[in-house]
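Every protein chain except one is present and positioned as in the full complex.
Letters A and B mark the chains in the order given here, with residues in each chain numbered from 1 onward.
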Amino acid sequence: MSLIEVKALNSYYGDSHILFDVDMHVERNEVVALIGRNGAGKTTTLKSLMGIVRPSAGSVKFDGVELVGLPSHAIARAGMQLVHEERRIFGSLNVEQNLVLAGLTAPNRWPLDRVYEMFPRLKERRDSRGTDLSGGEQQMLAIARALVRDPKVVLLDEPFEGLAPVIVRDLVAACRVLAAAGQTIVLVEQNLAATLALAQRVYIVNNGHVVHEGPSRELKEQPKLLERYLGV
Amino acid sequence: MLSLPNFAAQAFNGLVLGALLALIASGLTIIYGTLGVLNLAHGAMFMVGGYAGVVAYQYSGSYLVAVAAGSLFVMALGLLMERVVIRHFYDRPPEDQILVTFGLGIVYVELVRLTFGSLSQSMPPPSWAAGITSLGFMIYPTYRLAVVGIVAVALLALYLVLYRSRLGMIVRAGIEDAVMVDSLGIDVYRVFMIVFGIGAMAAGFAGIVNVPIAPITPDVGESILVETFVVVVIGGVGSFPGAVLGGLIAGEILSLTSMVDPSYSQVMLFLVMTFVLVVRPRGLLGEQGRA
Partner (left out) sequence: MIEARRGIRGLAFEGWTALALVVAPFVLPKIGFVPDTMNRVLVFGLFGVGFDLLFGFAGLLSFGQSAFFGTGGFVAAYLLTRMGLTSVMLGLAVGVVAAAVAGLLVGMIALRRTGIYFAMITVAIAEVFFFMENSPLSDYTGGENGLPGVPGPTFNFGFASVHVTGGWSMYVFLAVCYFVGLALARRIVASPVGRIFVAIRDNPLRAAAVGHDVHAYKLLAFVIAAAYAGFAGGLLGVLQGYMPPEAFTFDTSGQLIMQTVIGGLGTLIGPLVGAAVWLYLRDFLQGSLGMGASWKLALGVVFVLLVFFLRRGVVGGLSDLIALARSSARAPGKAAPGGGDDAPVFAAAPQNSNPAPPPARDPGEPEIAGPILQVRDLSKTYGGLAANSEINFSLERGELRGVIGPNGAGKSTFFKMLTCEINPSSGSIHFEGRDITNLGVTEVCQLGLSKSYQVNQLFTRLTPRENITIAALAERRGKFRLDLLRNPADIPGLSQQVHSTLALVSLTERADVPVSGLAYGEKRRLEIGLALATSPSLLLLDEPLAGMSPRERVETVKLLKSISKGRTTVIIDHDMDALFEMSERVTVLQLGKILVEGTPDEIKANAAVREAYLGGVLE
């Protein structure tokens, strides 16, 4: 049984039909990527998994449990975590408070030391308010906040966007470590180099439909596919 | 007459009034900041706290029991109100929310009037705060001084809850981004309910504490509501420090201008509110963004 099993998922934004009968699956310990142009429906897919957008039709089974219709806090407790594109850290709280709050309802929460070991930068800034953090630090915090809950799956929505290449490099390395340790990750990214380096399998989404699925190395060997659905 | 004792007495009155307004306004403002709901029943809840406390006093003879009863009763009322009514209005336009809390406020007032009639009820101050105190240049009722201290403790408790407790951390995060809090596994609606209860309790607490100063009638909530609104507009909607600052300012304005001409004090307060609206629309300590 797949860890995540998505069948015939349809989601709307307002009454804009964004996802049309999306099928996908995610296995344990995999890193799966969703790529495609803006407006293709990648973020809506992640939000649908997390229950922030309520799908109008279809099913999402997480370890055999149906998630569609559940409130987000229940989905979080089931072991799913989403790192939003806008990061959405709590600016009025400091780094440590963000982490503590995230772990409050997680039975297997990470001890703070483990978090700080992974992101030493956050330890340095543990007393800084969220609003005082740089873009890269905020992204680190957003990811750390998700990991604190020891989730079965982490959904990453464009984690490397808008960051300096040095920071991106560090984050990619951190994700590599996570993946190697067995963390299941679903990654949405426009930075294709990073994506193809991390993910084993890739879905291409275009105009709300899944148009391609396959191993990432296949895409490296078939640049025409990328041109068609991502390029100009 | 502008003599020092007179002035000092009014300044102290302003402090007492200001402290109470600060507490009531804090309750209103954290409800609005977290839930986005303007509670027009807030003045009525102040009044209900007073009555609940008076009833408890009549049974127990104890001031402390009265204060506890008044506060807890209104907290329970607040929890119930959120759970049964307000929760269904989060998706509805703000005008509907305002109307339903307004209606509930009327219902509370009329229920109290039905039960107790329209005559005022009173409660004496506790023995340890009865009588008058000499402050050298003037004498002043002891209980009123005590109220400043009592309310200050309540505000401090509220501050500790908001800024130093887990719950407060969740509330402040929820004010910022309720959806994100939900995504982190915390049932936001439960948080909303608790916040409403706390905000209501602040009003109820102020209501009972005020009774030894001014006997309570069912209609007392109306003017309290208006003054609270003015405080919140001056201080900034959704800001706890703003409510405190606004409350103190409003209290002093009301008291000091009443020295010059009692009838002008309300008008003066309104003028200050207008001034703030024109010069700094988000209030003294308010955040930009919230309507």
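Convention: a contact is a pair of C-beta atoms (placed from the backbone, for glycine too) under 8 Å apart; a residue touches a chain by one contact, two chains touch by 3 or more.
The model shown is predicted, which means the values in this text are computed figures rather than measured ones.
Among B:L38, B:A56, B:L77 or B:A243, the one in contact with the hidden chain is B:L38. Although one chain is not drawn, its touching partners on chain B can still be listed: residues 32, 38, 85, 88, 94-96, 98-100, 102-104, 106-107, 110-111, 113-114, 118, 222-223, 225-226, 229-230, 232-233, 237, 261-264, 266-267, 270, 273-274, 277-278, 281, 291. Interface residues of chain A facing the missing partner chain: 13-18, 20, 37-40, 135, 158, 161-162, 190-194, 196, 207-208, 220, 223, 226-227, 230-232.
One rule holds in what follows: only the chains that are shown with their structure count from here on.
One simple way to say how far apart two chains are is to compare their mean CA positions; for chain A and chain B this gives 44 Å. Residues of chain B that touch chain A in their complex: 166, 169-170, 172-173, 175-177, 179-188.
In the complex of the two chains, the chain A residues touching chain B come out as 50, 52, 71-73, 76-77, 81-82, 84, 88, 90-93, 97, 100-102, 104-106, 145, 149.
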